[in-house]
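For this view, one protein chain was removed and the others were kept in their places.
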Amino acid sequence: MSHSRVSLRIRRPWRFAAEATALIVAAVVAFPLYWMVLSAFKPEGEIQSTEPRPWTTAPSLDSFRRVFQQEDFGRYFLNSLFVAGVVVVASALIAFLAATAVARFTFRFRTTLLIMFLVAQMVPIEALTIPMFFLMRDLGESVPGVGLNTLGSLILPHIAFSLPFAIWMLRGFVKAVPEALEEAAYLDGASRSRFLWQILFPLVFPGLVATSVFSFISAWNDFLFAKSFIISATENSTLPMALLVFFKAEGNDWGGIMAASTVMTIPVLIFFVLVQRRLVSGLGGAVKD
Amino acid sequence: MKSSQLSVSSRLSSRVTVPVVALALAGLAMTGCAPSTSDNSSKEDEKSGKLRVWLFQEVNNAPKKKVIDGAVADFEEKHDGTDVEVTYIPIDTRAQKIKAAFNDPKSAPDVIEFGNTDTAGYVKDGGLLDISKEFGAWTDSTNVDPTAKYSLTIGGKVYGAPLFVGVRALYYRTDVFKELDLEPPATQDELIATAKKIHSERPDLYGLAVGGAYTYGAMPFIWANGGDLADEKGKFGSNEYEAAIDSANAQKGVKAYTSLFGDDNCPAAKCAQWGGNDTVEAFASGKAAMAIGGDFNRQAIEAGKAKGKYKVVPLPGVKEGDIAPAFAGGNNLGVLKSTSHRTLAVDLLKTLAGKQTQRELYDAMGFLPTFTDVRGDVAHKDAFVKPFVKTLNDSAKFVPASPGWAAIDAQLVLPTMFQEIVSGRKSVSAATQDAAKKMDEAFEQ
Partner (left out) sequence: MSAGTAQHARRAPAKGSRSRPGPAVPAGRRSGKGPRRGTWTPWLYLAPALVVLGGLLVYPIYQLGLISFLEYTQAQVSGGEPTTFQGFANYAELFGDGEFWNVVVATLLFAAVCVVSTLAVGCALAVLLTRVRAVPRLALMLAALGAWATPAITGSTVWVFLFDPDFGPVNKVLVWLGLSGFENYSWTYDRYSAFALVLFEVVWCSFPFVMVTVYAGIRAIPTEVLEAAALDGASTWRIWRTIMAPMLRPILVVVTIQSIIWDFKVFTQIYVMTDGGGIARQNMVLNVYAYQKAFASSQYSLGSAIGVVMLLILLAVTLVYLRLLRRQGEEL
């Protein structure tokens, strides 16, 4: 990692000011998160109190108990992990190939294609749900494992929705790999697929990690497909369904909502912590023009 | 060509792949010439096999599950060769789930629980089965509360059985009333005066917590003044409606309700946005001396500061001794058109919505029974439900049983109307007329 040493040259008072600012901003940004976790631990009745306190004297695990005691909670968790995992890997591979095509080749409709990739994201997703519903239903008749009620019916749409962004991001990383490297590889007798998988792929791997974070979050936090496509097979539901239980017409269970959200956010944070070093070194590649 | 490294086979494969992809895309486009529709009526009536039931998942679902499990075991014992699978669906996902069940009969259950305002829409969507004959032949049906039955009747046909009802009444803080030496209000005018008196003497409290988006809290004011949301065109039961929210009587009710928004009771800046839950939360947390809450809000209020310091009376009408009609909410059970076990499904519905189950559900969950005799029994045992049962028996009313109601509800026509008035954007007559226009558009669709 080519860490910039510029920071060391900054005059001391300025650096202290900068660090103080960073810490204050971090505290402000983290405060809503703190409030979420705090509300999850507050006893019922204290969450909406006329004397809001940033602490609680009687922490309670009741809200978490209501989350974990849901039937099949563990199963939902594993389903979410599986869906997000497959989406991350599949969309990274597909996007890598496509990004190589648009970054390394000139061909007709290249620019049009790039813009087309974005178009699907411009439509309200509810508008696409009905056509996709019937598509999944019909697809399920001929291809087992992707029809309605299967995890495949969640995986496929998520891959489709995370691809455009992944291709756009990865394009920058692929572009960053010097042309000379490619030519040298061919001179050494490497085949095109050898170059692709054994030289280019490892080079843009940090970029793949970076884009994976986005697909992971979108698949992990999705409500709409989960509640539209998993109809009778509740054993194939995902984690957000365990959160939605707490929203009710005659009064939301705030404690449950906060506890379930905390439980949902933690795996993403762990995923982040694991990838954050690669993420930062990875994204940098995108600027090398 | 410098790309001679590219093997012949891979070039060939690329030549093959692209047309194949193009063909696949064309194939998809062909099948998509018209948007899909689904036919979900079934002619079969199997006498054994698996029956699927969808019920709403409550936050504290275990007691409900226990009652249902008992009823199901009973049913399975009486019907050889049947297997009932009950699934509890999160209430927040019900709209998508139930529509999906209509669209994909293969995934659809046989019996569903649904909110009673959704009946007309689900009938129009072709989802519910007409069970008038079986309902008429059911001996218990004579005791079914007429308002609950009305919510199931579309075009003279019955589309299910009511499972429980919910109704709102006036919660008030006994300690505050004692401190200020007040009596529970006996008329609507007294209610408004009491609310303002409390706020002037105890500025830290809202007299009566009201919400601009709390439509069900506002309806009693409209009904008590002789107005209505909409009038049924032609004879009763035609299910064709015409908005009446701009009639003189309805406007009187709207005026009475909106007069509660202001610095003398519930400041518009806060209360204009509130829905029903917010007013109940204000009461539960000790910020309000009165609130219009349902029997189903008991638990939330017991969990807050108001615990043990409140009582409930029916919401007073215009004249002394009258009760303001309240909206009879609640849930129904219905059989789906796509069921291949019609007879069994209706039998199961009768078990699940029967007197025994309703009694047990009340004990477990506090759901008010829909049979007037069973309801009388529970009111006898528990003083808390008395004002609610009295309201239901005297003067409960229902929203228009029209598919248009779903659109009116979704488009927030009534909340917008109340908010326009209390924020001073429009006069009562202008706002009600605009709302009436939007309601008529929705009824026509």
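Observations on the structure shown:
Labels for the chains are A and B, by order of writing; each one numbers its residues from 1.
The working rule: a contact is a pair of C-beta atoms (placed from the backbone, for glycine too) under 8 Å apart; a residue touches a chain by one contact, two chains touch by 3 or more.
None of these values were measured; they are calculated from a predicted model.
Contact with the chain not shown here comes from a single listed residue; of A:67, A:86 or A:167, that residue is A:167. Although one chain is not drawn, its touching partners on chain B can still be listed: residues 1-3, 6, 10-11, 13-15, 17-18, 21, 24-25, 28-29, 32, 34-41, 95, 99, 102-103, 121, 124-127, 212-213, 267-270, 272-273, 275, 282, 285, 287, 403, 406-407, 410-412, 416, 419-420, 423, 425, 442, 445. Taking the whole complex into account, chain A touches the unshown chain at residues 1-7, 9-10, 14-15, 18-19, 21-23, 25-27, 29-33, 35-36, 39, 47-50, 52, 54, 93-95, 97-98, 100-102, 104-107, 110-111, 113-115, 117-124, 126-128, 130-132, 135, 156-157, 159-161, 163-165, 167-169, 172, 175-176, 178-180, 192, 210, 214, 217, 221, 223, 240, 243, 254, 257-258, 261, 264-265, 268-269, 272-273, 276, 279-289.
Convention: only the chains that are shown with their structure count from here on.
If each chain is reduced to the centroid of its CA atoms, chain A and chain B end up 35 Å from each other.
Across the interface of their complex, chain A is touched by residues 2-3, 5-7, 10, 31-32, 35-36, 52, 57-60, 87-93, 96-97, 100-101, 103-104, 107-109, 115, 166, 276-277, 280-281, 284-287, 294, 296-297, 300, 303-305 of chain B. Within the complex formed with chain B, the chain A residues making contact are 44-45, 48-50, 66, 71, 130-131, 133-134, 137-138, 148-149, 186, 189-193, 224, 227-229, 231-234, 241, 244-253, 256.
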